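Only a single protein chain was left out; the remaining protein chains are all shown in position.
Letters A, B and C mark the chains as written, and numbering starts fresh at 1 in each.
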Amino acid sequence: MTLPAGAVKLARRPVPSLVRSSHSGRVRWGDRIALGALLLVTLLAAFGPLLAPDDPNARVGAAFQAPSAGHLFGTDDIGRDVFTRVLSGIALTWLPGLTIIAGGVIVGGIVGLLSGAFGGWIDTVLQRLTDLFLVLPATLIAIAVVAALGPGLVNSVVAVSVFWWPWYSRIMRGEIKTLAARPHVEAARLAGASRLRLLTRYLLPGAVPAMVVAATLDVANVVLVLALFSFLGLGAPAPSPELGAMSARSLESLTTAWWLPIVPAVVIFLLAFAANVAGDGVRRMLQSV
Amino acid sequence: MKRFLLLRLAGLVGVLVVMTAVVFVLRQLLPADPARAAVGPNAPESVVAAKRVELGLDQPLYLQFGRYLDHLFLHGDLGQSSRTSRPVGGDIIGALPASLELVVAAVLVAIVIGLVLALGELLLPWAKPIRWILLAGASAPIFLTGLLGLLLLWFKWHLLPGGGRSGLADAPTGPTGFLTVDSLLAGRPLLAWDAVQHLALPALTLGLPMGVAVGRALWSSLLGTMRQDYVRTARSKGLTEGQVVRRHALRNSAAAPLSMAGLQIGLILANLLIVERIFAWPGIGLYTVQSLGTDDLTAVLGVALVTGAAYIVINALVDLAQAVADPRVSL
Amino acid sequence: TAGGTSGTQTGTTNSTGAAPDTSLKTALQTDIATFDPDNNFEVAGLGAILAVYQGLVAYGPGTTKIQGLLAKSWTVSPDGLTYTFTLRDGVKFGSGKSMTSADVKASFERRMSSKFVLNYFLAGVASMQTPAPNLFVVKLKSPEPGLLDSFCSPWGPKIVGPDGLGTHKAGDQSAAWLTDHADGTGPFLLSSFVRGQGYKFDRNPNYWGEKPAMSSVSAKIVPDIGQQVLQVQNGDLDLVQHGYPFTQLASLPAGLQVEAYDDLGLEMAFINPTRNLKSAAQRTKVKAGLNPAGWINDAFGKYATPAKSLYPSAMLTPAKPYQWPTASSVADVAVPPLEIGYAAGEAGVQQRVADLLISQLGSVGIKATARSLSDAEPSNFAKNLNKAPDIFLAQNNPDSADPGSQAGLFYTTGGGLNIFGYSNPAADKLFATANATVDIGKRNALYDQGAQLIFDDGGFVPLADVKDVIVHRGGLKNFGTKPGVPWNVDFGTITR
Partner (left out) sequence: MAAARRPGRESARSLSSPMSVIEVSGPIRLDSRNYKGYGLAMTREQARLAPNPGLPGAQRSLPAFAAGGRPSGDGPALVVRDLTVTMHRDGQTNHPLKGLDLTIGRGEIVALVGESGSGKSTLGLAIQGLLPAESRPQTTGSIVLDDIEVVGAPERTLRQLRRTQLGSVFQDPMTSLNPTMTIGRQLREVMGGDGDPAKWLERVGIGEPVGKLRAYPHELSGGQRQRIMIAIAMCRRPVLVVADEPTTALDVTVQARVLELIRELRDQTGTAFLFVTHDLSVAASIADRIAVLYAGRLAEIGDVTQVMNAPAHPYTAALLEARFTIGVTKDRPLPTLPAAAGEPEQGCLFAPRCLLVTAECTKVTPELAPISQHAGAAACLHTEKVSAELWTRVADAWPADPPTRTDTPVVKVDNLSKVYHRRGTHDLTRALDGVELSVDEGECVALVGESGSGKSTLLRIIAGLVLPTVGSVAVTEKQPQMVYQDASASLTPWLSIGELVGERLRHKVSGQTKLDRATRQKLIGEALARVGLDPCAARLRPHQLSGGQRQRVAVARAVVVPPRLLLCDEPVSAMDVSLAASILNLLESLRRELRMAVLFVTHDLAAARFVADRIVVMQDGRIVESGPSDQIVRDPRHAYTRELLASMPEHGPVTA
């Protein structure tokens, strides 16, 4: 009794879309807004300097002017426009942050993928390596590395990146390992899928949500760590308008010219906050929390 | 268990060797000359040269490295600080209790915050704002939270003291090195209270990010756990939602937040540098900052090794805690 | 001085009560690394060490005049090789033991040991004798006209008591014990030394001189200057000895007062002649961009004056004013983008100066960036000058007020802080002659001429005489500040 084609009609089930939380079934506007904010920040980082009214390094007036219509966030200790500097500063914090995350995701992802997919001695070696990096107090050592290599944005990014990937390697390896043990991967192997195809079509896509979630949640961390670096004077050299450095060097003015340390710190805060909220949102979407 | 301990110990030694090697390489790259750092800017070159010989810096790097390892592992000797001209080990032991007390307090704060965050979100519908407040707290750069806290709670409102470990003189340097504990042991509750007050703000500043991170991890794994069959079983036993969470869900959700806590300890160690500076807390963070400022690399290396070791031990403890929380995990 | 007298302010602190408070609360930004007077080369804790230890001679208050301290008087042999000190009578150590020439000799011998960092102060000593308990003779290998100045230096030889040298010798010349204990002849005793937290000093009951007004002094560690500012405003500190931000001096909260004094730390730009600024024309153009007249007020307010010469004003006055090139007068040479380094130690100040300089250099068409450098970094510049910054900004204190120490340290070929390896043979020759000249006037003229040559060549550019500023809660007087002892007040003289 071969069933004729079409004998069993397909009752189509709804496709869960990305932007829909699985338990309430309603689109969360908050999550959309958070994601939008993330995008906006990235655009701002890319094009913010074009919007700035002044040259970030030019002295445009008297020092320590309080916020006013002329200078939205006032002027700093040598009379530069804080609004301009903050706008240019977003790029210096945000883009390196994204770079570090991207680097971590790529390097960690590849290491974790190889480790999880191949197993055996490759896994052992890569895992020991990952463990080594994981057990080092990363931020502390990165600080030492930057101190040794000399302060600067590139060095900071390199130093942080060196310690940022192991976490992703762990996530990726864990995901791949669980996926690889699932029958569907076994079935693909039986179906004769090549190793490359197994990796790229059957394993990798399954690990993507976890990695994306981890990465978005991580943006805030990186932003704060970079702020810490520039606060410690390890970031871009003066007169670069780095937010952490701007805040750090004017901390002493907290009681006399509050906007100098507070505005850049609040901008860092907003960046991290947007990233945090968006991270939660992405997690809700992708992991149906 | 024995196997676990042995493995961890071997790992510890391995990591310490690697860290030492890394720092030795860094030291070569570092622009500052340790001999010059040890004698001050005004000293003539002859004095610097003599110091260089004294510190063994004229020898090949592998010899220096070998000597350092030899001293470290056979004598527990971390070398001599060029800044204080004292053994680095002694300096660190002197500074460690203060940091340890602060970190312990911060972790306690973090646990409380984490629990409040996760359980509040889960059990109390009206607790939503807590999440936003805490999320905001975790998004603030640590120097901002620290300074604003200090500015408001101490300078403006005089609610808390403004830095240091204690405002009172002749604090006991008693057995534990924890001022809170020692004062109690010495029968001086007032001093202990004073110490707690001094501890409050830095611990909060330090513990907030960890608390939120742990709380989020706990929350999301609780959400998963609450959908487990055994939670349904617990509910079917007629337990209240609170009992269900406390007795059945919490322990089963411990793994992820514990890992997160282990990870966050690393961040706390880095943040110690800033927090101890802001709050004039006489611990290893302050010691490190001052040593960095004077290019005292032996001291920095010593601190890195000690904190690295501590970090590894803490993470081993985290693994232990996970095994305790879940009987299925064997070490 | 801006502080002046202030009779109007009476006991505002809440805890003092009626009786005048005789304790002083101050703060330090960093630990006193070691309290050993033969090992400590820092600036920040000098006041504390000088309150406990004393040398044979010292500069008088507010001057660079040499006065006797533990030595009542001294003579110098005509060949400049033999110095005979007559010690003051009745000097006792904190332990109550009397000081004799043997203690002085023992202290000097300790200082000369290669183990101690500051041994170079006595590197020229050939031998020492103690012909009588109150007579101490030093013989030199070659004449050193600056020797007494170096004895006056805050880092110069101090007399350590027999407790410090004998009882706790322990095979290391008391190096361990003296790190956090003290045995000196000063007005105060070191009564507590808690690393990372602070120090306490109590009046020395056996002090030979006039009893200090303060019965005790506490100096706690407050690493963040912002915190010190808040604490002095809040009454937790009586004074901020150093580092109060210049930007805030103009608008101090009510009740705070400023005491400003000159020191020997000249704000100076070191020029790297090997990398981007090889030609004198380029250096001249940079010099025009550095001219302090354009930015000094923005950086320091009224607490600095444009430098008159390559020597701090308190050390030497130039015979003729330096000629600053102007933007319009300089040749039109190309200057590549420059890198400015500045000393991290006083980051707040130097960073602002760097920022201002970047802006002003921009106005003569020179691009620049700036970064902070650790203290020991500049001494390594010479190893690879092509990687070193083009300009280094710092405010360094020479060991003493002798212009020779300034010239020797910075401007002479091979000088300890001649970090870019600048060499000017003509100037070197003048300095060498000066070093061997005993007559003060002639010496100073030679040093002056040499420095003029270097300035014209653009090897070093003096920027500003910056005053040291003390901010206090009012009512404090007699700070006992000296140009040769930067950043610190004299705990022995201060009164309320």
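Here is the rule we go by: a contact is a pair of C-beta atoms (placed from the backbone, for glycine too) under 8 Å apart; a residue touches a chain by one contact, two chains touch by 3 or more.
None of the values given here were measured: they were computed from a predicted structure.
Student: Where does the absent chain touch, in terms of which shown chains it meets?
Tutor: A, B
Student: Which candidate, A:52, A:95 or A:193, sits in contact with the chain we can't see?
Tutor: Answer from the full complex: A:193 touches the omitted chain.
Student: Of the residues B:55, B:69, B:100 or B:325, which one touches the chain left out of the display?
Tutor: Final answer for the missing-chain contact: B:325.
Student: For a quick check of understanding: of B:197, B:228 or B:259, which residue touches the chain that isn't displayed?
Tutor: Hidden-chain contact among the options goes to B:228.
Student: In the whole complex, what residues of chain A lie against the chain that is missing from view?
Tutor: 1-16, 20, 22-26, 182-194, 197, 201-202, 205-206
Student: Can you list where chain B touches the absent chain?
Tutor: 227-230, 232-240, 247-248, 251-252, 325-328, 330-331
We adopt the following convention: only the chains that are shown with their structure count from here on.
Student: Chains as vertices, touching pairs as edges: which of line, ring, star, complete or other describes this one?
Tutor: Chain contacts: complete, every pair touches.
Student: Counting C-beta pairs in contact, which comes out ahead: B-C or A-C?
Tutor: By number of C-beta pairs in contact, B-C is the larger.
Student: On a C-alpha centroid basis, what's the spacing between chain A and chain B, in Å?
Tutor: Chain centres of chain A and chain B, defined by C-alpha means, are spaced 24 Å apart.
Student: Determine the centre-to-centre distance between chain A and chain C, using the mean Cα coordinates as centres, and give it in whole Å.
Tutor: Roughly 47 Å separates the two chain centres.
Student: Nearest whole angstrom, what separates the Cα centre of chain B from the Cα centre of chain C?
Tutor: 37
Student: Two or more other chains in contact with one residue: find those residues in chain B.
Tutor: 31, 147, 151, 155, 292
Student: Considering chain A alone, which of its residues make contact with at least two other chains?
Tutor: 147, 150, 251, 254-255, in rising order.
Student: Which residues of chain B touch chain A in the complex?
Tutor: 11, 14-15, 18-19, 22-23, 26-27, 29-31, 135-136, 138-144, 147, 151, 155, 209, 216, 220, 223-224, 263, 266-267, 269-271, 273-274, 292, 300, 304, 307-308, 311-312, 315
Student: Of all residues in chain A, which touch chain B in the complex?
Tutor: On the chain A side, the touching residues are 131-132, 135-141, 143-145, 147-150, 167, 217, 220-221, 224-225, 227-228, 231-232, 244, 247-248, 251, 254-255, 261-262, 265-266, 268-270, 272-273, 275-277, 280, 283, 287, 289.
Student: Which part of chain C faces chain B closely enough to touch in the complex?
Tutor: Going by the criterion above, the answer is residues 30-31, 33-34, 36, 39, 41-42, 114, 117-120, 123, 155, 175-176, 179, 194-197, 220-224, 226-227, 230-231, 233-234, 236, 344-345, 373-380, 396-399, 409, 414, 416-417.
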